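A single protein chain has been removed from this complex, and every other one stays in its place.
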Amino acid sequence: MVVINIILYSLFAILVGLIFMGIGRKVSARMHLRYGPPFYQSILDIFKLMSRKSFTHNFVMDLGMVMALAGLLGTMLYVPIAGHSAFISNSNIIVIMYLMAIGSLGMAMAVTASGNPNATIGISRALTMMLGYEIPFFIIVLGLIISNNSSSISVIAASQAGSIWNWNIWHMPLGYIAMEITLQAMMGEKPFDAMIAPAEVASGPMVELSGKYLGLGLLTHAVSIFVETGLMVNFFFGGGSNPIDFVIKQLGIYLIAVIFDNIFPRYKIEQAVKFLWIFPTGIAVVQLLLLAF
Amino acid sequence: MNIMLMLLVVPLITAFLTMAILKHQKTVWTIFLAVSGYLSYALFTMYGKWDLSWSIELGFKMFGKNVVLSLINSPLGWFFAFFASLTTLLIAMFSIAYNDEKHDSKTAPIWLLLIFSNIGIFFAKDWLMFFIMWEAMSTTAYFIIAHGKEISAKAAKFYLSISLIGTSTLLLGIILVSRLSQTFDIGVSIDSLVKLFSTNYSAALLYIGLFITTFLIKSAIFPFYMWPSKAYAESPDDFTPFLSTVMSKYGVYGLILFILPILAKSDLPMFGKISQPAYMLAVLGAITSVLATILAIFQTDMKKLFAYSSVANVGYIVMGLATMSVVGIQGALFHSVNHMIFKTAIFLSLAAVIYRTGERDMHKLGGLVYKMPLTFLVYLLAIISAAGIPPLSGFTSKWLIVQALMAQKMLFVVVAMIFASTGAFMYLLRCLASVFLGQLPDKYKDIKEAPLLMAIPMTILMLLTLAIGVIPGIITKPIDAVLTGMGYNVEPSSWTTVHTALAKSDLNLTYLFYVFMVACVISLIMYLISGKQEKIDQIDNYTAGENPLEWDTTPDRFNFAYGFYQPFKQMFNPMLDLISFERWMSSFGRIVERASSALSLLYTRSEGAILMLYIGIAILIIGGMM
Amino acid sequence: MNSVLFLIVIPLLGAFLALFGKKANRIVAILITAFTEIFSIMIYLSDKLPVSVAIGGWQAPYGINFVLTPLSVGFIVLINLAAIISLFIIRGEKEYQFYSTYLVLLAAANGIVLTGDIFNFYIFSELTTFAITALIAYPRNRRSTGAAIKYLILASTASSFLLIGIGVVYKTLGTLNIADIASKIDLLNPLTLELIIVLILTGIFVELELFPFNMWVPKAYFAGTASVNVMLHGMLGTAGAYIIARILLTMFAVNGSGMLVNANIANAIIVIAMLTIFVSEIAAFNEKKLKKVLAFSSMGQMGLIIFGFMIGNEQALTGAFYMVVANFLAKIILFVLTGEFIAMTGSDNWEDMKGIGRKHPVAGVSFVIGSLSLMGVPFFAGFWGKLAVIQGAMSGNSFMITGIVIILITAVVEGVYFLKISHTFFLKKEDEKEFNAKARIHSIVIAAALAVIVLAIGVHPGLIENNVNRATNEILNSTSNYVDVVFPGRY
Amino acid sequence: MTMSNIFLISSTSLIFIGLFGVLTRKNIVKILLSLNIIETGINLLLVAFGYKEGGKVPILTSSDSINHLGNMVDPVPQALVLTSIVIGLGTTAFALGLTIRYYKTHGTLNIEANDEEEVTAHE
Partner (left out) sequence: MQIINYADEERRQEDNRKLWDKVTAYFRSRSLWMLHYCTGCGAMELPPIMTSRWDIERFGIVPMATPRQADILLLTGYASTNTMKRIIRTYEQMPEPKWVIAFGSCTVNGGMYWDSYNTVNNVGEYIPIDITIAGCMPRPEAILDTMVKLMNMVKSGDAKAFQKYKDNYGYYKANQDKLFARTAPVLESASLKYVHNETEGSEQ
């Protein structure tokens, strides 16, 4: 039963993530005064990628990509969707933070295995960026944890139940602002997309990924969008009363990120890290101090 | 014969025995393996027998009594000693294969002496025994690190100077404390220090400060975090895991043995939820792990990189201890064991790489995964564990420590922990990418997988870290005994679940493993149902249409491995000089050397001999007048 | 007990005989030294101690007397042991002057320890100065001549002070007998007392290698051959330790309690001891000449021993005596081996001595044991002494604590340079050349045997506990143990 | 000013002159001369310690002399001085011998000459 649950939840998350990506592209197009692709375009892309032939340099690439997707799916399963979950767990935030790292590790391993310098540079930037955004992200999370005295997302989401005014976004607006900036970096959107900068490093980590490897990478990205927006909903928007409510909130958050993505240029990696360590971190620290004392 | 005594005598006698037959290297290392096997077995049988002890009276009077050296089997000591012996056993197996004609370090007898002192430290009941073994450990380790190589001797000198400072402070501390309690017994001295804290706070702080300095030095905690990068890097490759995993735990053991009970029992000024000295300790741990992580990220020498990584990991352990809570200490002890396992696995796999290639600089290697897949797998699982990624063992302990820190509201310490933990990811991947992945240099086209005797211990370690990750009870059950022995009230821990102090935050690791496995299967199915893949040559890369080989570029030059985190380093460049304790140390060393040369010259020239004589008389006269 | 005179007379007679001997000189010297050694051990083991022997029937304080106490005879045993070792390790043929001078040195060193008369003490110390100067100068090259004459000038200047001091003592107290002086020392007014102490200390501190009286030490050790180094350290140095115990802690002690009568000067001596420890260990740190390193280390150890003596409680005194023994044994190991190593490599520099430990593991390990003992590492004899001295100093004032800190700091420096040097022997030899000379088995055996003793004492300090306790007891209760021996029934 | 004081003052000045000479002279022969001056001073001092105003020679010539013991100068310092002179003589002779050797090996009598140049190691 749990296994079926897990499969269904995984497919749901993948589907939602892909459709979000499609909607995001549509919204970007409209912002560019274009018509844009259909909202299901990402599904088409994935299908094409998975069905075509692909190149592998060695078995580490296969292993890494499978690991990346598995890690993100595992993470996703720990995020409560409007109080629902594939299995009974406390959905511990720290577990989610570390589980997400499997995805990054798998991805990093797969792309460095190709031996392409562009890929390795991309990964080195991605990891540097990770160090950049984990700090503000964790400080915000810490604020949530100590105010609820629990590291369970369910508890945090449950504490916001009831009226819309119970949402944490009203209780900790500074945390929300910091989180919004951090989320931009977590999802790899501009201005924090130095790792995949197509014009500099030929789309960085993805440079050697072809066919199904790129497909798995896109799926990973889709799930990560689901997880990150899902976390945001649980942290600041009451967690949703039902899955549809939840997904709509997620979409809203994702669209904010897409809008920012479209209006910003790109930071160099060290500028990005400095920015992340100064502004979102500073705001988050202020928020944390307000909560702690 | 008393089993405690046997634990000491067996390594000691074999040390002298092996010294006599040092020429037959394989025999010597096999004896070494047998001894560590015996120790592991004997320690295994000693679990639960907490009344074992041994003591001897020496004909030497102090405080009007004859000095007594004694050993006792305490849960805490057992815990460390057993896992240390287990690690040694696995390293010993590796060493048999490693120490061939070319790599022979001839250190087995001294290493046996080190194991002897190792047992002594963990089972010491009185300070004199503790000190004797401590000093023996420091000195023998010097000879192993130096192991008859000039470059290693330089690094070892650095280790030795800091280590001797540590033993000096320990000696001073022991003498002060034993004068206070009029005995060398550790338990009594804890009580008397607790008493001193209520009467003379600053004196007591000074007393424990001396001990803490020693322990921090041995565990390489800030401000003494620099020596491992030299000593670990230059020590024999098969000794580095011991140095890094077992010897860094002596300080941790000392802190748990002596400092924690005092801080727990005394009435101290508080800072938030915990006492100020404990908080100070946590801050030191935090600084250590952050600095060591940053420095590790910038290393090009893989042994140096993991030396800093060890420092950072001990930093976590100290942070966990400083919480003074059950969960924190549990996490710290758990992490000690985990660190022993995964760092040994890492260092052994690197030793296997060095054994095959003879190269330590990461950017000169690459693509070894094709030639040494098992070594790669061991390294991969070990770094997953080291990075604290579930479902391997490293996660559980890190998670426990983070939970404990959060429960005690040590906000900035826990942020430092997360920083170090994320940074760990950066340096671990750097080594993975540069050594095992990427392009295989031409000169390593013919190397082979590590020999069987090396592969066995590495595989065992790999399986151990997986097993502990899935079933944490393997470690948490003995930790229960340790915590009970320390006087904490603990509920018996379960095989699968770890508990924390926060509400609704318990975690079932076995379940986590199942979930992850199902996710893996889903992802694997997705991989399998999609289109076929074709394997292409490693050098066949997208390079904007160019063929790198036509440009006289060899595969290893094509790798991006040198200056891996260059932009990140640029951010820290202004800071690097400042945090280089190494530079301070060496400038201090230069001052001593100059003073030494000047004084030596004074004695060589001897123009002023008569003048100095008169000065001496003047000193006597003036001294007498005062 | 008049036969105790043999300890002095027979070596002197031998010295005279050696002038006529040729090849047999060495045998004669060894036989005589063996005799004195066995004789002194027999005295030490006999139950007649302590006893005062009046020479020529003149009773003290009018006549010259020898005082045999456990302390003095114990030191005689050590001195003669060093003497016999120094004879065994002589390398190459020596002319008659060498053995003759050596025997004079032996007689004088025995005399210093045995005599109960301060003027006699002066004469014997002058004799040792001459003898050792001649022995240092014996190689007759530039280095040895320079070192010898510089030592002679310094020692003569210093002994002038000693003589003045003795004159003042006689003028004020009207006696030259140590026991007599010790019992009357309270009668002196403080200023005179200070004058006397300063004058006499100046004389003996030069022999004691204390900073800043010790400018001669590295030169002398460096110029001397290994056997002369063993004599310098084992005979002169050990006699020096005895002098401190006897002159400072008995003659100038408060009521025979082992505390110097003038506390200010005691403090000044502690300052000098600390300076010595600090200066010598720092100076040794960067020194490349192995013999000089050992010379500096000798100075440092002497400073430590005197620090232990001056603290003035039982614990520290025990430690100091432990240290005397440990330092005696360990340093002889190092000097014996240094001689071999220098002969093997043809260089004074320890950096050139790579590969020796690989060729002669026993020698290498013995050197390590010796250095570890000097460092005060557990399991070696030096540890217990250091521990007890520090423990004893802890009960003193803040001044002593400074001393402890200095000892601990210098222990670090000492450890670094000793282990650095020891490890050099185990490095791989760079060139494939053979060594210049072969190491002699009996030297290595001597070193190894001493190393075993060092280890034994280190593992079980109880081995010499009784002897040390006897010595300590004698110093702490010198009224009953020393003055009463010379003047039965005075107290 | 009594005789005793004259002795004391002159001997002390001799000692100090000698000490000054030892400190300042660089020539070994001059240093040895200074040492001899010190010695002379000490000898004078010791004799002065035993000196008694109007005292007699401490020789018991007859049984009557036993009554005049208090009037005799102290004989012990004189014995000490005799010994000291002998030792001083020995020192001077030995030192001069070494000085000759010093001149041969160093080519100078300057005490500050370097001793360790161009000397091969001996064990």
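In this document, chain identifiers A, B, C and D correspond to the written order of the chains, with residue numbering beginning at 1 in each.
The rule we apply is simple: a contact is a pair of C-beta atoms (placed from the backbone, for glycine too) under 8 Å apart; a residue touches a chain by one contact, two chains touch by 3 or more.
Since the model is a prediction, treat every value here as computed from it, not as a measurement.
Contacts of the undisplayed chain with visible chains (whole complex): A, B.
Remark: the omitted chain is touched by one listed residue; of B:106, B:149, B:218 or B:304 this is B:304. Of the listed residues A:206, A:219, A:257 or A:272, the one in contact with the hidden chain in the full complex is A:206. Interface note for the absent chain: among A:44, A:244 or A:292, the touching residue is A:44. In the full complex, chain A makes contact with the omitted chain through residues 25, 29, 32-38, 41, 44-45, 47-49, 51-55, 198-199, 202-203, 206-211, 214.
For chain B, the residues touching the chain absent from view are 295, 298-301, 304, 534, 540, 542, 544-547, 551-553, 557, 562-563, 569, 576.
Criterion: only the chains that are shown with their structure count from here on.
Think of the whole protein's Cα atoms as having one middle point; the chain whose own Cα middle lies nearest to it is B. Averaging Cα coordinates per chain places chain B and chain C 44 Å apart. Distance from the chain C centre to the chain D centre is 27 Å, each centre being the mean of its Cα atoms. Distance between chain centres (mean CA atoms), chain A to chain B: 35 Å.
Residues of chain B in contact with two or more other chains: 604, 610. Counting partner chains per residue, chain C has residues 150, 153, 157, 219 touching two or more of them. Viewed as a contact network, the protein chains fit none of the simple shapes, being neither a path, a ring, a star nor fully connected. Per the contact rule defined earlier, chains pair up in contact as A-B, B-C, B-D, C-D. Of all residues in chain B, only 19, 22, 58-62, 131-133, 135-136, 139, 142-143, 146, 148-150, 153, 156-157, 160-161, 164-165, 168-169, 171-172, 175-176, 179, 592-597, 599-600, 602-604, 606, 608-610, 612-613, 615-617, 619-626 touch chain C in the complex they form. The touching residues of chain C, counted against chain B in their complex, run 150, 153-154, 157-158, 161, 194, 197-198, 201-202, 205-206, 210-213, 215-219, 262, 264-265, 267-269, 271-272, 279, 282-287, 292, 296, 315, 318, 358, 361, 365, 372, 377-379, 383-384, 387-388, 390-391, 394-395, 404-405, 408-409, 411-413, 415-416, 419-420, 423-424, 426-428, 460-463, 465. Those residues of chain D lying in contact with chain B across their complex are 19, 22-23, 111-112, 114, 116.
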